[in-house]
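Every protein chain but one is kept in place in this view of the complex.
Should a chain be cited, it is by its letter among A, B and C, assigned in written order, with residues numbered from 1 in that chain.
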Amino acid sequence: MRVAVLRGPGDVALEERPVPEPGPGQVAVRVISVGVCGSDTHYYDHGRIGRFVVEEPLVLGHEAAGDVAALGPGVTSPAVGQRVSIEPGVPDLTCAQCLAGRYNLCPNMRFFATPPIDGAFAEYVVVHAAFAHPVPDTVSDDAAALLEPLSVGIWACRKGRVTAGSRVLVTGAGPIGLVSVQTALAFGATEVVVSDVNPARLDLARELGATAVVDARTSSVTDLDRPPEVLLECSGHPAATAQAIRSLAPGGRAVLVGMGGDELPLPLSVVQERELELTGTFRYAGTWPTAIALVASGRVDLDRLVTGTYALGRAEEALTAGRRDHLSVKVVVHPQR
Amino acid sequence: MRVAVLRGPGDVALEERPVPEPGPGQVAVRVISVGVCGSDTHYYDHGRIGRFVVEEPLVLGHEAAGDVAALGPGVTSPAVGQRVSIEPGVPDLTCAQCLAGRYNLCPNMRFFATPPIDGAFAEYVVVHAAFAHPVPDTVSDDAAALLEPLSVGIWACRKGRVTAGSRVLVTGAGPIGLVSVQTALAFGATEVVVSDVNPARLDLARELGATAVVDARTSSVTDLDRPPEVLLECSGHPAATAQAIRSLAPGGRAVLVGMGGDELPLPLSVVQERELELTGTFRYAGTWPTAIALVASGRVDLDRLVTGTYALGRAEEALTAGRRDHLSVKVVVHPQR
Amino acid sequence: MRVAVLRGPGDVALEERPVPEPGPGQVAVRVISVGVCGSDTHYYDHGRIGRFVVEEPLVLGHEAAGDVAALGPGVTSPAVGQRVSIEPGVPDLTCAQCLAGRYNLCPNMRFFATPPIDGAFAEYVVVHAAFAHPVPDTVSDDAAALLEPLSVGIWACRKGRVTAGSRVLVTGAGPIGLVSVQTALAFGATEVVVSDVNPARLDLARELGATAVVDARTSSVTDLDRPPEVLLECSGHPAATAQAIRSLAPGGRAVLVGMGGDELPLPLSVVQERELELTGTFRYAGTWPTAIALVASGRVDLDRLVTGTYALGRAEEALTAGRRDHLSVKVVVHPQR
Partner (left out) sequence: MRVAVLRGPGDVALEERPVPEPGPGQVAVRVISVGVCGSDTHYYDHGRIGRFVVEEPLVLGHEAAGDVAALGPGVTSPAVGQRVSIEPGVPDLTCAQCLAGRYNLCPNMRFFATPPIDGAFAEYVVVHAAFAHPVPDTVSDDAAALLEPLSVGIWACRKGRVTAGSRVLVTGAGPIGLVSVQTALAFGATEVVVSDVNPARLDLARELGATAVVDARTSSVTDLDRPPEVLLECSGHPAATAQAIRSLAPGGRAVLVGMGGDELPLPLSVVQERELELTGTFRYAGTWPTAIALVASGRVDLDRLVTGTYALGRAEEALTAGRRDHLSVKVVVHPQR
């Protein structure tokens, strides 16, 4: 089969590899759609993300969907031919974190496209059967792939306890920010303000349901009429984050989703006097059933985010789409093409 | 001013009374719309609800909205002329329950239209200023009145922890059941099944967004394809409740909203093996901001529930509308007419 | 090796069987102490518990500790020779319930001494390595075995949200009730009232820290000076349970631990007006680390509960100790003797 391999920063090439065989408890999935994530682009550009360094050739891509091609020993479901969305991180299931229902914090997690684990820019991948989630016909192939970033938004809303009537601020209108807008609305938020410096992204945020937008080049989130109760921080800029935290209402929650910077200069008197809560987020746990329900019910529209589609042979173009086109939001690779 | 007074079972008459003066911390409200609740009808029919007995003439009506007519000593807001929705139960604010944020359980609660406290079938009422909630122009007068039953639905969804992707069963499609359908959807539920014996009510439930309906005369909620995670029990029938509890998924929650019967025959092995949770509900606390946000944002449509409008002089007709017309859902009284 | 096998109601015999080999991911444990549980006694007396029927010879015993005798393929810890407490229910780890952190509700749970899974009245057993929890030297062998019933008490306190200053009522002073008394205290409860009909049990409850006792033959829990906030129901008597629920404070929680009877006649007006919560409990999840910490720190004394010790050849005597001696609380079998 063909795979697109990152051989070094800025160097992706197509290779032939044997089709992987599913081991016990695994299924092989014929990959139909794979989203390109900012982490893929970062590995492509820099060859590393923090302490994760690409030392051997690495297959990128962790937002993937396809249909089941083969079952490993002992597997009875999902059936061959079933269309599935892949949850790309498989924990050991038995450590203290896993048994406590926090499998996202498993120290032995094997996560697609994170060195040294290969990802899904490939015609076939294998994955634990329980992490290949069947999707109904009402969910498109691309949407099935994008259940992964949707899971990030769902996890953020859970951590932020977004509920009916919540007032939410989303900082950063990139793919995760835009997904978070939709997710916050699906959790019942009635005010969703989005800030960014890119007017095209803000327009899209409005189209996706944001109730107000803030152009961060000219306005500040601290000038909002009614202070938000929840911050979903998707920009990854520490200074912007600190500013956004200052905008929160007493009792508010700040959820850090974006990555960037080493230290956040947390404004202590604001945190203390308003008794704010802040939480990190690391991937997600138990989000796929919710993600499938939200897309299948029409509450979240992931197809609307797709601004480009590439064959596997053009994976490198997919990885660089964002730098070429500032209107690009989310591009997907279709490995079977 | 004119008030409609319940003088005994089946006996409502119009009387003239002095316009009430707001005391310290209170406002007077010129009442524009008052919903008729099942409890009003029950007092009208039977002169009592459980241990609450109508021993003196009683003004019914506790779902009320209007505009502020006068401010008591020390009150600065809401302003005279402001349109408000009335939260009809005023707690003592200082008991252990109140200080714990559970003011609905305040033993000294003074609740409209609950003996011996008069209600809102009147041209004017007085209420604590903090319990007269300003509503925006996008909320109609009738909807402002019906924020009270909406609060019941909000409270039920909070207790049931309804969230994005929840599968919910609503038993009973009366006004509270129909409000709960909309509320569950507003909290993000993606499956909302409604059961009732009245096909017209089930049609309305579908129209309001129910994803499936069960005609309880011919089908059982225990035959659902996917078991619900949350039961919002709005029928008040103990046997139906026990049956609905049997339909719940492991880890499910049953929220009792409807009142009726003395004992619920709880199926113990089901509760234990599935580790079900059950909770009573008693009115609500802190729901008005959410209720206003849900209606103002268009997520809940209360006007759609109004099937009849009556002048104050026809309050008795309003109280008996349900028994005359099985298509009646919610009727309102307009005291200024 | 020798095992004590239940061949039919009232018929336990010693048999020779091959020492079991640990499979992949498993360890073999040389069993040192096994507690006798009410469920063991019930199987012995009746050959069934509800829908679980003993159709083939069954080894009883699910409260077990020992030391690791052999490691299955792929296992690196716990090490051979390590003393461990066995968590007797091993879920599939990958179903929706497991991934949600509720592995106790796993539909594919394999639980010791529950037909057709054999238990621990044996010289050796095998178990998943992650369910063989290392215990420090400060925990005795018998206490290590009794971490299982302690887990039941921990789960009950978690479900009941027992915390510092809680007022708790424990109905039933059998082994689970007595463990729950200690657990409630360890969770910070400052009032723990215990009711039972057996004065010796009540004396022991006091000795273990109960702040008050109620002899249910002559007094009622509804006469308490201050109503409890949490009920840990360990008697399994529906009528007593209903009575105890009536004693709860507004906002109180009832946790059903005891099993018995088909239906609980739930007093509806009390549940509604006080907004009570009730929850079933089914085994436990993630309790061993807490259980170990509570015993190792001296907060819970399990050795105090042991009223008899039996060699494996006297397993039948152990199973009938309770019916012979009303002062018996918890007996243990020592299979290596």
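The criterion applied here is as follows: a residue touches a chain if its C-beta (ideal position, glycine included) is under 8 Å from a C-beta of that chain, and two chains touch if they have at least 3 such contacts.
All figures in this text were calculated on a predicted structure; none of them were measured in a lab.
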Touch with the omitted chain, as defined above, among A:104, A:163 or A:290: A:104
Contact residue for the chain not shown (choose from B:93, B:239, B:311 or B:327): B:93
Touch with the omitted chain, as defined above, among A:57, A:267 or A:289: A:267
Touching residue (missing chain; options C:46, C:299 or C:337): C:299
Chain not shown, touching residues in subunit B: 25, 93-96, 98-103, 128-130, 285-286, 289
Sites on subunit C contacted by the missing partner chain, in the whole complex: 154, 157-158, 163-165, 183, 186-188, 190-191, 211, 289-291, 293-294, 296-297, 299
Positions on subunit A where the hidden chain makes contact: 50, 97, 100, 102, 104-105, 107, 238, 250-251, 256, 259-269, 271-282
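Everything below uses one rule, namely that only the chains that are shown with their structure count from here on.
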Distance between the centres, which are taken as Cα means, of subunit C and subunit B, whole angstrom: 43
Separation of mean Cα positions, subunit B and subunit A [Å, integer]: 40
For subunit C, residues that touch 2 or more chains besides their own: 100, 102
